[in-house]
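The structure is given below, and queries will be raised subsequently.
Note that one protein chain is taken out, while the other chains of the complex remain in position.
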């Protein structure tokens, strides 16, 4: 089957963001996603569901039909429709519309179907297609990618630490403080404390317990600096790479020239 | 109308900070702003309003009259008064005095007028006119400006994340925990947790809910490192640029050479 | 006694991670550690202990026997068994199995023995033997090592600060707020606040107390940046060193040259 002119046109509008029509389509899509997500959220509030449930039901159907048409257009306008359908965003696109249709057949579980629909919020990442965000996102992703092993080692350390601190706290507090009623509860407390969240639903009450808690907090203070250091050093590297080219000077072998350099900054030789 | 000597003199005192009189004026202005803001705050405390309300009312009028005179002087001493009046600081200057006059005519809403008056705290940024802070502020602003797209991408990710995490938590907790009563409430919880604020007014009580909460906290731990990394890398760049060579190339007039540049990177001429 | 072939083989599997068998062993070991730690935690929850206590007791014995066999193999397959037994990981390996055997003789204290068993979570650090994490971990450790004195100075400052802030808060709050009942309690509050944990079990209620608390929080805001800065700058240095030129000078054998070095910085010879 040969691709036809209208398919080319639809593909250009839906999949690309270079033409005015394509950019407009992307902005309209992001607006639709945000509005439909807000509608689902409002529908989960009992009082609003009672008063405006019918309206929100209609709004949901309007968006579902629109997204269904968009989904069909995406499939028929792309050359390799199979690779789109099974891509991450393709599956999200399907999950965004399916629950509403399933709601017609399944009763009583509309509750959980609504939640699945919320995953359409992930479609917002289509915004990254817009040229100005693409480069920024790719720098962030490459920095996170480069630091993923350091972060894994860091998380192993934190998990070992909270297990041990939680166990110690369980020994110290459990006899006089009913909230430290098991080791998993105490580990939960250690995580809440070391990440500086501090709900206050669990807090030590014995003198020794508070002393240990103070050490955990000061430890958390130093530890929070580690992921910050990891990502900052990788990001600084990624930003620097972006601005520098990799040409060496043919005369003096100096490298790390800026991107717009035409002559070597050390010896003046043409690069 | 020709500008007169007294207008020049007033302009120098009010708008510039190079002369002793100008510097004194700026310090007096900042002191007045701070005192008048504190007076408005105290007036909002019921017990102080009851005992010292009359005094604070007089203080407010004294500052309003002073700021009105200053506002008029600013308008008549500047060449292009229109551009001042409609500038950001010009509007803030007007909003600082208007509510007190409006309070004479409007009754019963003095409450809200007081709040508008508080926006005069923004006038404190006039301190940036003082030479020693101007450069520092401009470095901070340029770093934030350079990182605004990365921060936008970051915030999109955080919003998608809290939406999904909030929804999952709603499914897990809502049946046994009355505080997770709707999806927006659960998303509010996710934001409170991932930013490590942790009020404790909403906290999971089921085992699975606490397990998910622990993951959200550890995630927040790693995520908080990202804006830190973004701003640090841009700020390091901005600080470095500040120290950069300001020499222009004698041959092609190109500037912004790196510190260790010996030859112009554009034309190869010795700097 | 001469080392035999089977000892060599066992040593290769247990202590090294280069062969497929060695890698498989490491992954199986880490899985066993995680499962056995989860089993101990579950056993500490009263309701689960009541319903599945027997099963968990059998699981614990299965893992203890497995770890005992592994411990014996580690001792007999290594050349210097003494240095293994008294190494940090060797002691942890012994502590992982001993409590279960002791539990046969000691009664009523199984509670505390369970906690000691939890220290086997430290064995997870054997994962660092896997080549891809070894380098990352060593960079993190070297950065922490390089910054240990700065962090010590930082912690001294924080401890002096919380002592003084806690004392001031005690004077201000103790007469009207029963939670600030002694100086150690007030210092505990200062630590909870300056690290931004904020449980809320102790909070100021007087106007002056809240004003001081606000200053403590803003101070904590600036202070949390210091360890972050310390570790980031050392980590950036450590990452940079990692990429540094590994060429030795052909003339004087000096190494650790910077990346852009063309001549040896010690003797001037061309690299």
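When the chains are written out, they are named A, B and C in that same order, and each has its own residue count from 1.
In the analysis below, a contact is a pair of C-beta atoms (placed from the backbone, for glycine too) under 8 Å apart; a residue touches a chain by one contact, two chains touch by 3 or more.
Because the structure is predicted, anything quoted here is derived from the model rather than measured.
**Student:** Using the contact definition given at the top, list the shown chains touched by the missing chain.
**Tutor:** Looking at the complete complex, the unshown chain comes into contact with A, B, C.
**Student:** Identify the residue among B:13, B:37 or B:168 that touches the chain left out of the display.
**Tutor:** B:37
**Student:** Going by the touch rule given at the top, which residues of chain A touch the chain that is not shown?
**Tutor:** Interface residues of chain A facing the absent chain: 196-200, 228, 232, 252, 254, 266-267.
**Student:** Using the touch rule from the top, list residues of chain B that touch the missing partner.
**Tutor:** Considering the whole complex, chain B reaches the absent chain at 37, 40-42, 44-46, 112, 115, 118-119, 121-122, 124-125, 127-128, 132-133, 136-137, 139-140, 143-144, 151, 155, 158, 184-185, 187-188, 191-192, 195-201, 224, 227-228, 230-232, 234-236, 239, 259-260, 262.
**Student:** What does the interface between chain C and the hidden chain look like in terms of residue numbers?
**Tutor:** 149-150, 152-154, 156, 159-160, 163-164, 167-168, 170-171, 181-184, 187, 193, 196-200, 203, 207, 210, 213-214, 217-218, 220-222, 224-226, 228-230, 232-234, 236-237, 257-258, 260-270
Keep this in mind: only the chains that are shown with their structure count from here on.
**Student:** Please compute the angle of the rotation superposing chain A on chain C (C-alpha atoms), rounded to a multiple of 5 degrees.
**Tutor:** The C-alpha superposition of chain A onto chain C needs 90 degrees.
**Student:** Taking A-C as the reference interface, identify its repeat among B-C or A-B, namely the pair sharing over half of the contact pairs by residue number.
**Tutor:** Going through B-C or A-B one by one, only A-B repeats the A-C interface.
**Student:** Check the residue numbers that chain A and chain B use where they touch, and answer same if over half are used by both copies, otherwise different.
**Tutor:** different
**Student:** Can you check how far apart chain B and chain C are, centre to centre, with Cα atoms defining each centre and the answer in Å?
**Tutor:** Whole-Å distance between the two chain centres: 40.
**Student:** Using CA atom averages as chain centres, what separation in Å is found between chain A and chain B?
**Tutor:** A distance of 27 Å separates the two centres.
**Student:** Could you pull out the residues of chain A that touch at least 2 other chains?
**Tutor:** 184, 187, 196-200, 224, 228, 230, 232, 234, 236
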